[in-house]
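Every protein chain but one is kept in place in this view of the complex.
We just call them A and B in the order they show up, numbering each chain from 1.
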Amino acid sequence: MGPSEVHEQCSRRPQQACGANPVRRIIDRYGGEPEMLIPMMQDIQAAEGYLPREHLRTLGQELHVPLSRIYGVATFYASFRLQPKGEHTITLCLGTVCYLKGADRIRDAIRDEFQVPPGGTSPDGKFTFAPVNCLGACALAPVMVVDGEYFGGVSPASVVDILRKVAAGRQPAECAADAGNRQEEGREARET
Amino acid sequence: MPTVILDEKSCAAEVGETILDVARRNGVWIPTLCYHPALEAYASCRLCMVEIDRGGWWQMVTACNYPVRRDLAVRVESERAVRARQGVMRLLLARAPESPELQRLAARLGIQSPGLPTVTVAERNCILCGLCVRACEERIGTAAISLAGRGVERKVSTPFDEPSADCILCGACAAVCPVGTIQWEVHGDEVELVPFGTRGPVRRCAACGAVLAAELAALAVAGRGAAAVQGLMDGEGFCWRCKRKKLARELSAGLPGGGPPSPRERPP
Partner (left out) sequence: MSTVVSKLESSRDLEEYRSEVCGRAARVDCTVRVCCGPGCLPKGAAKVYDGFVAAAGGPGEKSVAVSSKLTGCQGLCECGPIVTVSRLWEERGDSPHLPERPATNLGSVPGCAQMGTGYPLGAFFPGGIFYQRVRPEDVAEIWRESVEGGRVVERLLYHDDKTGTAARTAAEIPFYRGHCRVALALCGVADARSIDDYIAARGYAALAKVLASMTPEDVMAEVTRSGLRGRGGGGFPTGKKWRSARDAHGEPKYLIANGDEGDPGAFMDRALMEGVPHAVIEGMIIGGYAIGSSRGYIYVRNEYPIAVDRLHDAVLQARRMGFLGENILGSGFSFDIRINRGGGAFVCGESTALMASLEGRVGEPRAKYIHTVEAGFHGKPSLLNNVETWANVPPIILHGADWFAALGTPKSKGTKVFSLVGRVKNTGLVEVPMGMTLRQIIFDIGGGIRDEKSFKAVQTGGPSGGCIPAACLDEPVDFDRLSELGSMMGSGGMIVMDEDTCMVNLARYFLRFLKEESCGKCTPCREGIAQMLHLLEEITAGRGRPGDLERLEQLAALLEDTALCALGKTAANPVLSTLRYFRGEYEAHIAQRHCPAKECRGLFRYRIDAEACTGCGVCRKKCPVDAIAGQRKEPHVIDDEKCTFCGTCRDVCRFAAVTRV
């Protein structure tokens, strides 16, 4: 099966955790080619929220790739998680521009307020915190993303506020709408 | 056939071999840590740095994997190359200052102390040379261990840091480890690969009780058709000394005097 046919079948965002042989289905999606290991692992993680050990073992067996290599790949790349993730995912940009605008202190504020270490999950399972080295939205520095929703121009105080609301059950999208209105004012205030 | 000049020494070379191959054959010493003649070059330790003439400038390269393709002029003992090797040695020694093997190597390079603080954590002096991983994957074919993590957090590990289900406890990793990080330790009837935690039974000599091999390793090797280990597998395993004594006794059975004493059972 050539790359063209595989791509026609390829669905980039699997909807939910699959049933019977989820890993086999993902492997078939990429024509069983071992070089597509990383996209396969990304699809497993997209479906399950993390990389369950048994799925990785199955992947190794089906692809005839040693488990040690799969484990090496799973621990090398920053986007892979071997532990289940929290209810909400916080991504904080630590790129140069965001850093110069205080992203370090924002990271500390999130860590201290919710007891979630960078790269880990909070004890109550609410938040997984994944700092990232640059999201490419530098004009909006500092930038935080919660469940895919962008928040630009944030501060230690505003992120704690947003995340408290999210923890209490508000949708990140609603918080973004509120935050958008206050962004302009906030930025002007900080720049004086 | 290209000529490789190592400092003043002119050496014949084959196309495709490395600078290190040529040096070793001609008695020129270049320090190495992650190199092993039976394994693919990995060039991670960066100790074997030398300079090569690029016509107009000198390039720093690793001798263990630089392929000779044409005539080459190499400076092994230039100030720049010596300084580079010493710098790398200091970094390694700073990482694992207690390692006797690294201390000896450093002394040979003229270094008594790292001159740098220890800023990274080396589990049991591991310097991440990767020899164990490569031996297991390339030579043994099992690939039970790999390098996990990234950067200073990297370490040699079994999957999920648990005792490996694939490991045959052959001990090749321990044999190639230059700094003693990995040990093949026998306790009674079991052998453990430290620090991985993988354990399994060992076969002992039926006569003297000396350790022969891990059961799994013996099985694996027999499974690959090695006749030499058949003796181990059919319950009549003897160590080489006892095997020789047994053979000598059988050969001399007909001689006057009765020959050497029979191998004795020794309690385990």
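Quick notes on this structure:
Quick note on the criterion: contacts are C-beta pairs under 8 Å (C-beta built on N, C-alpha and C of every residue); 3 or more make two chains touch, one makes a residue touch a chain.
Being a predicted model, the structure only gives us computed values, none of them experimental.
Although it is not drawn, the missing chain touches A, B when the whole complex is taken into account.
Across B:30, B:49 or B:242, the single residue that touches the chain missing here is B:49. For the chain left out of this panel, the touching residue among B:116, B:186 or B:248 is B:116. Looking at A:23, A:67 or A:135, the residue that reaches the missing chain in the full complex is A:135. Within the whole complex, the absent chain has one touching residue among B:28, B:94 or B:207, and that is B:94.
In the full complex, chain B touches the hidden chain at residues 42-47, 49, 60-62, 65-67, 80, 83-84, 87-88, 91-92, 94-95, 116-117, 119-120, 127-128, 130, 147, 149-154. Seen from chain A, the chain kept out of the figure touches residues 2-4, 7-8, 12, 34-39, 41-42, 65, 69, 72-73, 76-80, 94-100, 132-141, 143, 150-152, 176, 180, 191-192.
Methods note: only the chains that are shown with their structure count from here on.
Contact residues on chain A toward chain B in their complex (touch as defined above): 53, 56, 66-72, 75-76, 82.
Residue ranges of chain B in contact with chain A, taken from their complex: 137, 142-150, 157-160, 164, 166.
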